[in-house]
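Note that one protein chain of the assembly has been removed; the remaining protein chains are unaltered in position.
Read from first to last, the chains carry the letters A, B and C; within each, the first residue is number 1.
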Amino acid sequence: MTYDKTLFNESTVNVLVSRLASTRAERESLYKHFHQHPELSMQEVETSARIAAELDARQIPYSRVGKTGIVAVIQNGIGPVVALRGDIDALPMKETSGKDYASQATQLDEATGAEVPTAHACGHDFHTVCLLGALDAFHTQRDQWSGTLVGVFQPGEETASGAKDMVAHDIASAMPVPDVYLGQHVLGTLPGGAVGTRVGPVLSSAFSVKVGLTGKGSHGSMPELGVDPVVVAASIIVRLQTIVAREVAASETAVVTVGAIHAGTKSNIIPDSAELLINTRAYSSATSSHLKEAIERIVRAECVAARCPVEPTFTYYDEYPLTNNDAQATERVRGAFDSYFGDASMDLAPVPASEDFSIIPDALGAPYSYWGVGGFANPETAPGNHNPAFAPDLQPTLDRGSEALIVAACAWLSSGEGAE
Amino acid sequence: MTYDKTLFNESTVNVLVSRLASTRAERESLYKHFHQHPELSMQEVETSARIAAELDARQIPYSRVGKTGIVAVIQNGIGPVVALRGDIDALPMKETSGKDYASQATQLDEATGAEVPTAHACGHDFHTVCLLGALDAFHTQRDQWSGTLVGVFQPGEETASGAKDMVAHDIASAMPVPDVYLGQHVLGTLPGGAVGTRVGPVLSSAFSVKVGLTGKGSHGSMPELGVDPVVVAASIIVRLQTIVAREVAASETAVVTVGAIHAGTKSNIIPDSAELLINTRAYSSATSSHLKEAIERIVRAECVAARCPVEPTFTYYDEYPLTNNDAQATERVRGAFDSYFGDASMDLAPVPASEDFSIIPDALGAPYSYWGVGGFANPETAPGNHNPAFAPDLQPTLDRGSEALIVAACAWLSSGEGAE
Amino acid sequence: MTYDKTLFNESTVNVLVSRLASTRAERESLYKHFHQHPELSMQEVETSARIAAELDARQIPYSRVGKTGIVAVIQNGIGPVVALRGDIDALPMKETSGKDYASQATQLDEATGAEVPTAHACGHDFHTVCLLGALDAFHTQRDQWSGTLVGVFQPGEETASGAKDMVAHDIASAMPVPDVYLGQHVLGTLPGGAVGTRVGPVLSSAFSVKVGLTGKGSHGSMPELGVDPVVVAASIIVRLQTIVAREVAASETAVVTVGAIHAGTKSNIIPDSAELLINTRAYSSATSSHLKEAIERIVRAECVAARCPVEPTFTYYDEYPLTNNDAQATERVRGAFDSYFGDASMDLAPVPASEDFSIIPDALGAPYSYWGVGGFANPETAPGNHNPAFAPDLQPTLDRGSEALIVAACAWLSSGEGAE
Partner (left out) sequence: MTYDKTLFNESTVNVLVSRLASTRAERESLYKHFHQHPELSMQEVETSARIAAELDARQIPYSRVGKTGIVAVIQNGIGPVVALRGDIDALPMKETSGKDYASQATQLDEATGAEVPTAHACGHDFHTVCLLGALDAFHTQRDQWSGTLVGVFQPGEETASGAKDMVAHDIASAMPVPDVYLGQHVLGTLPGGAVGTRVGPVLSSAFSVKVGLTGKGSHGSMPELGVDPVVVAASIIVRLQTIVAREVAASETAVVTVGAIHAGTKSNIIPDSAELLINTRAYSSATSSHLKEAIERIVRAECVAARCPVEPTFTYYDEYPLTNNDAQATERVRGAFDSYFGDASMDLAPVPASEDFSIIPDALGAPYSYWGVGGFANPETAPGNHNPAFAPDLQPTLDRGSEALIVAACAWLSSGEGAE
């Protein structure tokens, strides 16, 4: 595969990127603000307000989509429509990064009613500020390009709920259908400052399922009077291992993890029920569907084997689609990255994580591409995403994220396409 | 096996038992008092105080052993020493018997700091009052018999801690070594008013063990970086089934129950650890020892199979010895019961439960016998012990329990033995 | 329980038993003959011919039932009808007892067409000769008793086919309905020369089942294209352990053994199928039925869990009923044994083996009792039945077996019952 490295007007890109120098101090300050004011998924009220204020200050038009989503649209003549997406939510964790701007925040979790520590342990604050930086550059340099740039500030990525929510609140009426939908994530696995692209499956599909098992309680000394749900649960867990080991081709990527099991309170009482929390990963829809079918099949059969008096229940949640980068769009991004970043543009291995990124472009009928940005000088020692110590190097990460958005968008917006 | 039915002086027994008629109203009232004022194991302060008051009122000498244990000793000339034991503690449950004297009580659980409902859902209030009634009869009719009668009011049976506590507080100095140590339990499995005896193992030995498993946490999508303690726990549970199925003779009685398993909090995080609560039952010490060895062997081996980075831990608790009725003593009790109760004296099948009853006689070097008293007119509908609805028929149970103690004790105290 | 030890006329028994002294040399010689000429189940042609010859020589009337079964009937006036049963078949084993009269024999196995070594490794040659000895004593001393004595020489015990065969060939027309049907087995677990009796279940019920599993073959590197029957079989075996461990009360006796598993030929080919041979034991019909239901339930469910394309098959064989000694008949035998054998009459623990003994009395509607005879001076070192080294001490075993039959039969035939 070869990439055409002359997809954009080099001087345009240089002008747009040069804008970043003049906004650097402001962007770093804004980043630290967001980092210190992290908000839980679908509760990003202050974050959303601050984004709106930043857009207002620059006179960039936007509309709200749902409670905390924002869609900014810069119409700038004839040409392609490019959407850039940044997610904005944080996690319920206590930050342990040791940064002087580390989060001390807490927030009332509306789901549980508990006040919990919060932290941007997945780097969405970077995504937000990088997107604001790119919008600012395109908006201030409108004479350099032609077309429409859309900025999608998406809430609730961590709970797989934000993209769905924006679709439900009719994001389609808030923006034109884009020619391409672009997004990025700061990662510890790429060299610091590098950008990594990949055609095809780049993030796995995932779903979680809570399995409720009902046996029949009894005194621990009289198992024959009950149906032991602990043994049923254990048999299921053991049997689930055969899905990946026997039912999925070795060349396919699939994971079935039982992350939690809870049953019983006392050693000498056989409980009535048991609960499993299962998570899966797959890099194809067919495999994901197979995992779902196989889990239900095995759970049901083990309940029959044990003569459980009640059918097991399956409650699905955290369902993430496959992030399957469009080949043409991604090659176009890669060509631009190769041209601009040189050796810092590299291949991205499939990331064993999941995103709701693709839900909006799929709803809009747009091709998409999603890339990674290296956030740590030393990948060997970088904490993983969601680790409480996760806090990328401030720079060059903050600049690089905006640059990547500008360069990629220019592969359409300064390519001359539609601009004649 | 034949029983000599002329072990006691029939007229003596009749005189002693006739005393119960005159104390019936008082005993029923006292029973209802205890039933409505149940106290948790090793917290039986008011119960113990009331027992002491009852003994004081009758001028029966006694001493305190430990915080709530009481040992009454009626010395009455030359002759055998017979000890009668009644346990006095209640359970942390809300009574649902529907009796008009049902417990509404709560108590602060000193172990957890929580105020909990309490109920005599195992019938120890019967045991207490029946013992008081028997002591009263023997004490008021001292001219009818010769020897020494000891009444042991034992706390903390439900947590396997009371008998140990009385031994630790030197019960041996509070009473002479008995020729026999006798006890009883009200049950729903015998016909109402029946007394059931059995030579040899009558209650199982039991122990519980908390097993701590340490794996290595990881993101749910990257099991290869961790050691999944959920799979280790499940493999252990499945493998433990082979102990009873393959390692213990079919003619032996053994139970291994995993009553609780807890691991993890989220579907997509492989946790660091898992915890199992296991309970066992056996009717021989050899089998019980085998169960302990086998559980440890299997748990350790499964941890090795999974390359757990840390050794599993085993914390034993609720260890109950085998209640193994002395043949000679029990046949003597049975002979007396057959003679007095006729057809209401019957065989008792091994009870799938455990007791700390044998700890004191074993410590004192005395033979013992433990029998059952039927507490419900209809065994078919009787709730099991520890069921929140457990509340035996007031009568004839209350009389029958005192009669059984009197009749059994008389097999020694009015047998003429040592009295010449 | 007490036994009436005066069930028979002592002098009658002594006269009958005294006959054994005069036949001892002949019986020992006959025993060695049978021991050296063992024949497989349902192929006992020479054995049967020799039994017939021995009966002919004594003018004891008999008829053939089926190919090799023989029923001798000695009618001797008014009185009870007592049937004594001896089984006559041997096993396909090479004897390693080291006896100078050890078997060197082989026989063509009609089922397989193979010539196999044969040995009386279960002691049926004793049963045969002891029965002949008892018949001879009763026949020669007809003036000592009154009633009818029946001798049943039963083939094919080892394959659970002989008793069924005699019923199918109308044994009912070859003998009167007996008042009691008696049998015995030489054992290594009783002291040498002792006789052991037991009321109720004495030998377990048993059945075997061949389970055929059909998966879907594939190359070993492509399990996803197949359904791995090896994993299905293993999951079933592991899961079957829960039947005894969880579904049967600890106080019940049950065994589920997978004695054989066969699947596949090469490491890198996933085979199409697997086969299990399962054997069970139980001491009650309800438990045996439960085992059958549970095995089928678990096997079927595991096949569903694995999406086997074909239903599993179940082929039952070697089905033995429970041997459940009649209480009245057994107490009568026990009283006679206590009286005659004194301390050598003892309790027999349930034997973990099975017999087709009960099929004929059940078919005839007769109560039955089955006892054990100790065959080795030292039970500690005695080889078990079916061990190739099993060969009981010639004496006193041979005399004791005849004595036991005589004494037991006399509890009816010289009891005065029906003889007025």
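Before moving on, here are some points about what is shown:
The criterion applied here is as follows: a contact is a pair of C-beta atoms (placed from the backbone, for glycine too) under 8 Å apart; a residue touches a chain by one contact, two chains touch by 3 or more.
Since we're looking at a predicted model, the values are computed, not measured.
The missing chain, though absent from the display, is touched by one residue of C:86, C:156, C:188 or C:271; that residue is C:271. Here one chain is not drawn; of B:105, B:277 or B:306, the residue touching it is B:306. For the options C:137, C:243 or C:353, the residue in contact with the chain missing from this view is C:353. Of the listed positions B:247, B:319 or B:393, the one in contact with the omitted chain in the full complex is B:247. Between the chain not shown and the residues C:105, C:206, C:250 or C:344, the one that touches is C:206. In the full complex, chain C touches the omitted chain through residues 204, 206, 208-210, 219-223, 228, 230-231, 233-238, 241, 255, 257-271, 274, 277-279, 281, 318, 352-354, 384, 386. Where chain B meets the missing chain, the touching residues are 221-224, 228, 231, 235, 238-239, 242, 245-250, 252, 297-298, 300-302, 304-307.
Residues of chain A that touch the chain left out of the display are 1-2, 238, 240-246, 250-251, 253-256, 281, 349-350, 352.
Going forward, only the chains that are shown with their structure count from here on.
Because chain B and chain C share one sequence, their contact can be compared position by position; here over half of the interface residue numbers appear on both sides. Comparing the CA-atom centres of all chains against that of chain B, the greatest distance is found for A. Look at where the CA atoms of chain A average out and do the same for chain B: the two points lie 58 Å apart. Separation between the centroids of chain A and chain C, computed from CA atoms only, is 71 Å. Centre-to-centre spacing of chain B and chain C amounts to 44 Å, using the average Cα coordinate of each chain. Multi-chain contact residues, meaning those touching two or more other chains, occur in chain B at positions 238, 241, 255, 281, 352.
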